[in-house]
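Missing here is one protein chain; the remaining ones are kept as they sit in the complex.
Entry: subunit A
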């Protein structure tokens, strides 16, 4: 509150009203111009106004991992979810964290919300399954036929350890890290043999024996599996995503994985899960100094080690491709190393990792793909019809509120209301343009609570004018003429406005930081409008008042419709005042 002191030293100084107004004009022109230039002339609308589905997911605390919910994991989760949603071919969806442990997924209208929920909400599961058959990704011409291995795919059965980014979504736009250079993963034990033990050499590349690949079609379940496998088209992202759906970990299943060259897709028949994500105790991306490459080290739990040893012992005796095991994540075969020796305790996945991707995969594996388990907290589906209804209602409510305020101001402040209305207009234009610009800039979306916040803010903004006007009127009641009154009133009004706006801003900021969901949108608008209120009062209302008081007769002379007419304000003739002096004993206090 240092400002008022300065003001008091020069109570009559009118400042440079022209300069402030010019600055304000430039700011407004820049905002409006910027808005049109950016092409976003309307604020981005939230799901509740535009229609669509909004899903709130909350990370669940898991026993034994008290610190699992942290920024890194939340960001990883957001990344995975984003890729999943985008894998559906949905554009303009957004996934963002909110608060410490929430993720909001907004999917615009026209999307299958159920599908979106299925993909986004489920925690991706990690399984190690023996490979029973592998073939190229396209559906087989004859569904009844047993899957025939594709020569092109069999030549190199070194499934790639792909960039973990593919993991969740198996997005067709695989990052360059999973290219033909992918060396399948070599799985070693902890002994760090100089050469990765299970060498996926050309020797294993023989075409899988068609006779033994497909499980014998004996029972309905197997028949169903065969049919599904034959029909599966791994080149179709949607099918890829759904490939393993409906199969339990204990069942034989099908899945897709990127072929080692990173350009096409292979499909697999996979045996029941031998190990799962929970058997991995820890995984981390590390740099192998000897081989100068990034890899992902996995450490199994005790039970996991036993299972892994058993599985590898079994697999090493098999022929390719049945000596491979698939690392299946979210139903997708991430990697399918072949095994040539018994392994336990530790394993590593190598491939064309870079630091980031290795660490990300390590992180993902440590927690079983999605780093955290998420639970759906809210799912809101708003039809476009209701959205536009709500938007309309909000706008009507705002209009009604504004009209009421305007009527009140005009009736009460008369000519002064002109200043107030212009200021409200300026404030409104700035709020609107900034909201429109914040859409593309920071992803701000106007939702219903934000509209409410803006409407409530009309009151706060108008109050600043009221504080100032009342101060001016008080000065006039002190017997001052308008020009000095306008200047003398300012320092006092300014302090009041700053103090009260600060409190308002404080509440908005606290609300914004600590709350989630709808409350945030409200707090944001409230904070924004409070800030703009200060700007408008300082750079517009006050200079305008100064100008009007000095340049116009209407205000300057206190016309009776100006709202500043001394008579109407009850300024009494000096005579009457002095007459009432009755106790002249006290000297006037300082």
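Heads up, the rule we're going with is that a contact is a pair of C-beta atoms (placed from the backbone, for glycine too) under 8 Å apart; a residue touches a chain by one contact, two chains touch by 3 or more; residues count from 1.
Methods note: contacts and distances are computed from a predicted model.
Only one of "Amino acid ABC transporter permease", "Propanediol/glycerol family dehydratase medium subunit", "Protein-export membrane protein SecF" or "carbamoyl-phosphate synthase (ammonia)" fits the UniProt record of the hidden chain, and that name is "Protein-export membrane protein SecF". For the options A:34, A:139, A:272 or A:401, the residue in contact with the chain missing from this view is A:401.
Contact with the chain that does not appear here is found for just one residue of A:105, A:254, A:448 or A:482, A:448. Among A:473, A:488 or A:542, the one in contact with the hidden chain is A:473.
Shown as candidates are A:21, A:138 or A:456; the residue that touches the absent chain is A:456. Checked against the full complex, the candidates A:301, A:500 or A:550 give a single residue touching the omitted chain, namely A:500.
Listed by residue number, the positions of subunit A touching the unshown chain are 1, 48, 56, 58, 99, 102, 114, 117, 375-383, 385-386, 389-390, 393-394, 396-402, 404-405, 408-409, 411-412, 414, 448-449, 452-453, 455-456, 458-460, 462-463, 466-467, 470, 473-474, 477-478, 492, 495-496, 499-504, 506-508, 510-511, 513-519, 522-523, 526, 565, 567-572, 577, 580-586, 588-590.
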